[in-house]
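For this depiction, one protein chain was excluded, whereas all remaining protein chains were kept in their positions.
Our next item is subunit A:
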Amino acid sequence: MRYADFTPYDLVLLAQGLGVTLGLFAATTLIGLALGAALTVLHYYRVPVIGHVVVAVTELLKNSPVLVQLFLVFFGMPAFFQVNMTPVTAALLTVSLNTAAFAFVIFRSGVEAVDRDQIEAARVFGHSRWQILRRIISPQAAAFSVGPLIGLLVNQLQVTSLISVIGVADLTKIGNILNLRTLEPFVVWSVIGLTYYLCAKALAALGGRLERHLRRSVVWQGL
């Protein structure tokens, strides 16, 4: 029996793998951005202790390999805390936290980039701290953040390929399977690579449009 040939069914496999990759990417992006935004709000209100903890944890997440974090969550946590951990849960947890850590850093510098003078004006006009965050800071911080955020997400899309290592059937894992079966690594990895590339490009294009929309009010000098 020969397994070496590609079959039309491989396209279905590929589509399934892509679905898992994109699904995981979408879920971790939503959770990561929401968590990153929530942490930014805590930081803005200078909630005692929490602010320092958040900064310390994000530093840890930013400065250690995602693969190591994944192993810690998938192998380490079940062993230590006696909990069950499916590959998908571990993947969701790890990539979400990782995205959140980087998003927090981006949002925080977006908030800090908003001109202090306007915030003083808003205070003098009697706006509450929450109103200032909601109406003055957030829209501008969002506009400042989209660029770096798109860069982050394009990178996180690639990072999701690491989850194949713990057995999640994402695009990379499908590549692995097809490769083992067909013994055509050049073809398989070219196709897989190109698929990631196209997704990343589509994401960047989408982000570019969003950025132009958010920055419509501003004539950016020198850009």
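Definition applied: contacts are C-beta pairs under 8 Å (C-beta built on N, C-alpha and C of every residue); 3 or more make two chains touch, one makes a residue touch a chain; residues count from 1.
Criterion: contacts and distances are computed from a predicted model.
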Answer for the undisplayed chain, UniProt naming, from "Sulfate adenylyltransferase subunit 1", "Amino acid ABC transporter ATP-binding protein, PAAT family", "PDGLE domain-containing protein" or "Elongation factor 4", is "Amino acid ABC transporter ATP-binding protein, PAAT family"
Of A:23, A:139 or A:193, the residue that touches the missing chain is A:139
Candidate in contact with the missing chain, chosen from A:12, A:26, A:79 or A:121:
A:121
Residue in contact with the excluded chain [from A:89, A:109 or A:131]
A:131
Residue list for subunit A contacting the dropped chain reads 115, 117-118, 120-127, 131, 135-136, 139-140, 143, 216-219
